[in-house]
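Could you have a look at this structure, given as structure tokens, before my questions?
And then chain A:
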Amino acid sequence: MTILTIMGQGMAVLLFAYVAGMLYYGLYRNITARFQKRIGPPVLQTFYDSMKLLFKDEATAFGWMFYLGPVIMATGSVLTLLLLPFLRVWHEGSLSVYGDLFVILYLMVMGPLGNALAVGVSGNPFGVMGVTRGLTRLMGLELPFYIAVIGVMSVAQSSDIWHIIAWQQIHGINMIHYPLLFIAALFSFVGFMGSSPFDVVAAPQEVYSGPRSEFSGKFLGLLMSQNAIFGFAKLLLMVDLFWGGADSIVELILKTFTLFLVTIVIGVVYGRFKVHQAVDFLVKFPTLLGVVGLLLL
Partner candidate 1 sequence: MNILASLQPQLCDKFETQAFDLKRDDLAQVIVEKKIWRAVMDYLKEEAGFVTLLTITCTDWIEEERFELNYIFAHETKRCDLMLSFSIARDGESVQTLTDRWPQAEVMERDLHEMFGIVFEGHPNLASFALENWHHTPPLRREFDTLAFVNEHFEFRKGREENVDVKAEAKRLRALKKAKAQAEAEAKKEKGADDADE
Partner candidate 2 sequence: MKEGFLIEQERLEHEAAASLKSSGLINDIIRYFRKKSIFVLAYGTGCGAIEMPPTFTSRYDAERFGIRGAATPRQADVIVVSGYLSFKTLRRIIHTYEQMASPKYVIALGSCTINGGMYWDSYNTIKQLDKYIPVDMYANGCMPRPEALLEAFIALQKKIENDEEPSGWERYLENIEWYRQNQRAVLGEDIKPAYEADWYTEGR
């Protein structure tokens, strides 16, 4: 196993995640449009948007910390993706043997925090408001998710995701064994994906796209691209933790897309919560489910 295989594999994973994420988010907009009796944009629309933004000028300059925000965000999502098990057969020669669940959970929060610093530099009130909303929501999101993760870890007796996958290979997938934990994590997951009932952070009508409101041109494009990658990474995490990972690309696409479809449908059907409503809901219902699931282990 040389450094070259690691790098090659990493690049392949990154490319795949980018393409899949872009297509998924394009489909998201298209399917949402169909729900609203519209024709909707082409599937590649998200890709067009991000590419166009990458070739645009910026209109803002607030110093290097501001520009670092999207970069930190992109770093966080790329690292998250690379440290996650991609395919079961790619155990050898992937970066993911080095990371475990704790690192992943840390990295998932790192990006938004870095971005928060950048937004703070810009001094835009809507941006700051968006960040505040995001951090408030994060408290609600993390509680049920961490409970579910603790459950999964204690079952597999390891914090290594490979072990968790291996456990599921032997005993059957976690979703069937521990449905309560899965549902608790699913609620948080919908929130992490930033889709509808919990999309308080970047609400375009209330806080003018929140943390993004000062970013223009290339940095917005970077944010959009990393969002696609990060979205796929989150899907991958859920698939790894509860659906036992995947053996082939086709299986992976099937599993992640099913999961994505769930978030789309939930997002289409429900309107946006207010911030305190979102936190209230997450702290009550999914957390309760998670605790009950933990007790039943």
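If you want to know what made the cut, all candidates are chains of the complex that A comes from, given by their letters.
Note that a residue touches a chain if its C-beta (ideal position, glycine included) is under 8 Å from a C-beta of that chain, and two chains touch if they have at least 3 such contacts; residues count from 1.
None of these values were measured; they are calculated from a predicted model.
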Direct contact with chain A in this complex, candidates 1 or 2: 2
Touching residues on chain A, where the partner in the complex is candidate 2: 29, 33, 36-42, 45, 48-49, 51-52, 55-61, 126, 204, 208-209, 212-217, 220
